[in-house]
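After the structure tokens below, expect a handful of questions from me.
Selected chains from the complex are presented in situ; the others are not included.
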Amino acid sequence: PAQAKEKKLTIGFVVHVVGNPFIQQIIDAAKMAAKDLGVNIKVTGPAGAEGDAQLTAVQNLAAAGVDGIATSVPSASMVNGLNAVIKSGIPIVQFNGLGEGVNAPYVGEKSTQSGRILGKMVLDKIGGTAAKGKVIVGNCYPGFPVLENRQAGVLESLKKAAGVTVVGPSDVKVDAAANFAAWQGLLAANPDALAMVGLCAPDVESIGKVNKAANNTKTIGAGYDLTAGNLEALANGSAHISLGQTPFIQGYLPVYILVDSIKNKIKINKPGFIDAGTEVVTATSVTEPFKLPALTFKDLQAMATSKTKTRKYYDPVVKGYIKNWKKNLKPVSDESA
Amino acid sequence: MTNSGAAQGSRKFKLPEETSVLVALIVLIGIVGALRPTFLKPTNLLNLAASYAIAALLAGCIVFLLSMGEIDLSFGWILNLSAVLAGISMIAGAPVWVGIVIGVAAGTAMGALNGVLTVFMRLPLIIVTLGTASVFQGVSLISNNSGSVVPTDERITQHVFFRALGGSIDTPVPIILIFVVLCFIGLHLLLHKTRFGYRILAIGSNPEAARLAGIPTKKIKIQVCALMGAVSGVGGVLFLGFRGAVDPSTGGQMLLPVVAAAIIGGTPLSGGAGTIWGSLIGAMIVGVIGVGVVFIGIDAVWGTLVTGLVILFAIGVDQVVRVRKKRAS
Amino acid sequence: MSSILAQGVISVRSLSKRYGGVQALDNLNLDLERNIVHAIVGENGAGKSTFMKILSGGVTPDSGSISIDGVSYPEITVQLARKLGIGIMYQELRLFQHRDVLTNLFPDREIRRGPFIARKPMEEIAKPVLESIGLDVDLYATLGDLAISDQQLIELARVIIEKPKLLILDEPTSALNARESDRLLELVRQLPSQGTTVLYVSHRLDEVFAVANQISVMRNGSLVFSRPTNELDRASVIAGIVGEEKSARISSGAKSQSITTNTTTILEVKNLKNYGQIQDVNLTVNSGEIVGVAGLIGSGADELLETLFGAKPKSGGSIFLEGKERSTLSPQNSVRDKVALVPADRKRVGLMMERSVSDNLSHVAVGGHKHGTAIVTRSGLATRAKRLVERFGVKTEHVDIRVGNLSGGNQQKVVIGKWLEINPKLVLLDDPTRGVDIGAKSELFRLIREIADSGKGVLFRSTEIAELTNLCDRIYVIKNGETRREVSEVDEAELIKLINE
């Protein structure tokens, strides 16, 4: 009864860029968690992805007196600053982007592993280890750690087929129009390519459009993220594989961990890793992690626009995997394993 | 100031000032073509041109502002918000053509707002648009709660506008390219053959002299800003049709390449002069560099360096082909 | 020859400079004696400024040589000129508009204490110099905020502070009033005795005769003659400048010939006040009349025309054009109402320096006045330009030349031409003859008279008193922002007295 009068907790939630549909799905999930747990949440992030501005935002939330902060860590230069915040007594959970050396748990995909999965799926589609020909790889932002990891995974899987030569990785740019032009040029330069593999959100949609415009049905298109445009490309058959990073868990879990650890005085000032799972989507099948019920492609598209549907679908995960987060906490080396 | 002699002496045989950028463009295309002959296939070149068409259109229009001695930092976000509003209204049930009109009108209104603010706050447009760029981006984020606008309804996606722009209707030359080339002809005529254009250049050369000559400088400024907004609105609507979707980040990366295209094309930042065709060639140079680097297969890690060196080469051609007057900063 | 050189004369041999199709200097040969005032006169575009710029290092000659104190130089750089003690006051002022007065007085010659600029000692050097030329300005005022006449004096002070051995003055009095001019001439006359040789370029022959020991006349880039002043008279100099046959046509003034019976009042000004110097100005201008405005710098005379035009806001009073009150004054409305202003500072507010003669001549007709259709063609602009170039005798190779490349006087003609193209009812001429040669000036006067005779009103301000007395039918004397007197048929001396009293 005394605790009921305690002031409502406030959680800060800092993303590396606002105005990104995928990030927005994470934010929506974080807000659902805050609602479920009865805490306040303050969401913020810089308009253009920049580590320094993001760190400043974290420091400001800390100064403004929030009780815990969840943040993505896209840059190594944020690490020292975050550790100073943790040292001052404000717990932090990382999501989506892992900062090596941050004394806080990380919720996200296994980035190298997801690259391996994507590479393997592409290989399967083009003839397995016996495949012969070119595979184009595009990296929209060379130097971004998660992308570098994914790229390493993809290349590792592709290496299994001796006959496959990798074209690239080329810098295909983030901006949608430039991204499209780059993929268009890559296909034109390599019309015999077996597959085009992107690592960022705009790629699948661009690859699909390029295939469609060239009336090309033989080149496999693969990449990341389940944005509405990407799903549309998978649906109309112009692209073939997209991996999702389960944004719901990346948003919900960090808030849950923070609230749980603050309320129950659990120390979380150590590096650790909780897998958020990888979703594998093709035109015909949708595989969700954590033994979630199978989804149809339609369900997935419907969920992308409805928060209540999403929350309902993930309810088993909230009650199981998320509630038992301490058990699922692994050493951070698992992330890039 | 004293080196104009040569230019004047050879006046009768004077090459147009766009020659040097044109040479740079041809050399670049030649190099990429020599390394990867498929690059020169007409379909490839047309497709490449089409995917840079919107940026080129904006580069053509920013020449109006540069000629007036101003810069707009917000046009990328005007493009974004126009596309978002057009998309939202279509999804909400408006006929596609109505959505298009809403998009262009919204762009025009935003541009006009920039103009009114710059005139009444008596501040350079660059300072005003530092603020309005964030405002437009902010409104766009709020309009669709940071999500993408993706019309999926067949009524919309199968509309002739989306099919023509999206490439579902086969034409020897992409529709968007034809449209943008027509716009360029219009922009060129407007700047160099009309009173409106004359006044813009007069304001850019000497604002106080223009005012004393009875030119309504405030009105013209607002009109040029509105024009930039309208063209950005058109760009937004084209983007929606071309791509079939708008992301919250659409347009955010446009500022530098678009302005680069205009200044590589030969329009000085100091006002009083401008070349629409140069801007088109500049946009094509930016496009060829962007695509050429991936086309040749340069590794992602090296791509940026090569891009930089090629830009330096492209602007350096000016030194060899000495037709252009020195460009003021 | 060698003996002359030994005496330390500057001599110039077959100096040539070509700008595109224009031979600005054509095998110029000239010897300058030490410690005298040597005047150089000639038509607009004769090459005077080009010559001066070559001597001071601003322009590189194509061929020829310059020898100074017996040392021959193929060309002179700015740095060399500075070392040799050559100082120049440019015709087109070379000042820094954004910087304060003191900074403009020591461009790259600042006095420093340690690494830092020491302003106090510079102030101490500057103050007496400014005093000697009769300029009273705040040393910390931004230069761009000052009147053109003050700026011209600052340019003069700048070069005097350098204490050059050879002082080049390129039309130093073009924006100055009689009083300032007199003071300047006084100063120049004393310089030879202090060891300074002066090269004095001017279109004002009275000044030239008053100050120079030697007069050289240039035409088309070459020397016509160079003789001691006492061997010359006005007529022979004019003949040298414009040629024998043309000189006969030059008259000093052109008073209204026929007093037209049906005059109407074009302009009536009652109790005009502005936010600056104008307190209470009342005047009328009738059709067919040239009305003069005279006053000292700061009296309000120099602000009056801009205020009447709407370029400067008024704060009170009323202005009637042909009986109708003009309540909202703005340049735009003035153009609509066919009121023209030829501004005093042509370089800053009159011309688009980087654009062509042709573009500039359409500035008002196309830009302001909405003359003709909304379509503007190059050939349309060129046709208009060619007609105006012909009418005003603008010396230019062709109409596509950058206006900034024209000689000063020719630039002035472009400004006047662009305004007369809209056929104004009331013409406000603010010192329109600044830098215009005598031939062109008499053409200009004839033209102004023609404008008036065609039933228009002309309000004319000039820094040259003689121009006012020669040309104007009536003259208003302005003092402390008020119209004190209206006079007609006065002579120069009388008017000067009235202005100064």
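As written, the chain order gives the labels A, B and C, with residue 1 at the start of each chain.
We adopt the following convention: a contact is a pair of C-beta atoms (placed from the backbone, for glycine too) under 8 Å apart; a residue touches a chain by one contact, two chains touch by 3 or more.
Predicted model, so just to flag it, every value in this text is computed and none were measured.
A.B. asks: Given one representative per chain kind, what formula describes the whole complex?
C.D. replies: A x1, B x2, C x1
Methods note: only the chains that are shown with their structure count from here on.
A.B. asks: Compute per-chain Cα centres, compare each with the mean of all protein Cα atoms, and return the closest chain.
C.D. replies: B
A.B. asks: Approximately how many whole Å separate the CA-defined centres of chain A and chain C?
C.D. replies: 72
A.B. asks: How many angstrom lie between the centres of chain B and chain C, each centre taken as the mean Cα position?
C.D. replies: 44
A.B. asks: Which integer distance in Å separates the CA centroid of chain A from that of chain B?
C.D. replies: Centre separation, chain A to chain B: 33 Å.
A.B. asks: Can you list the residues of chain B that touch 2 or more other chains?
C.D. replies: There are none in chain B.
A.B. asks: For chain A, what residues touch not just one other chain but two or more?
C.D. replies: Expected reply: no residues.
A.B. asks: Quick one: in the complex, what on chain B touches chain A?
C.D. replies: 36, 38-39, 41, 44, 47-48, 51-52, 54-55, 134, 137, 140-141, 145-148, 150, 152, 166-168, 239, 243-245, 247-250, 252-254, 257, 287, 290-301, 303-304
A.B. asks: In the complex formed with chain B, which residues of chain A make contact?
C.D. replies: Touching chain B: residues 17-21, 23-24, 27, 47-48, 138-139, 142, 167-178, 180-182, 184-186, 188-189, 191, 202, 205, 209, 212-213, 227-229, 232 of chain A.
A.B. asks: Show me the residue ranges of chain C that touch chain B in the complex, using the header's touch definition.
C.D. replies: Touch residues, chain C against chain B: 18-21, 59-60, 309, 311, 331-332, 334-336, 341, 343, 348-355, 359, 362-364, 366-370, 374-377, 397-398, 400-402, 404-405, 418.
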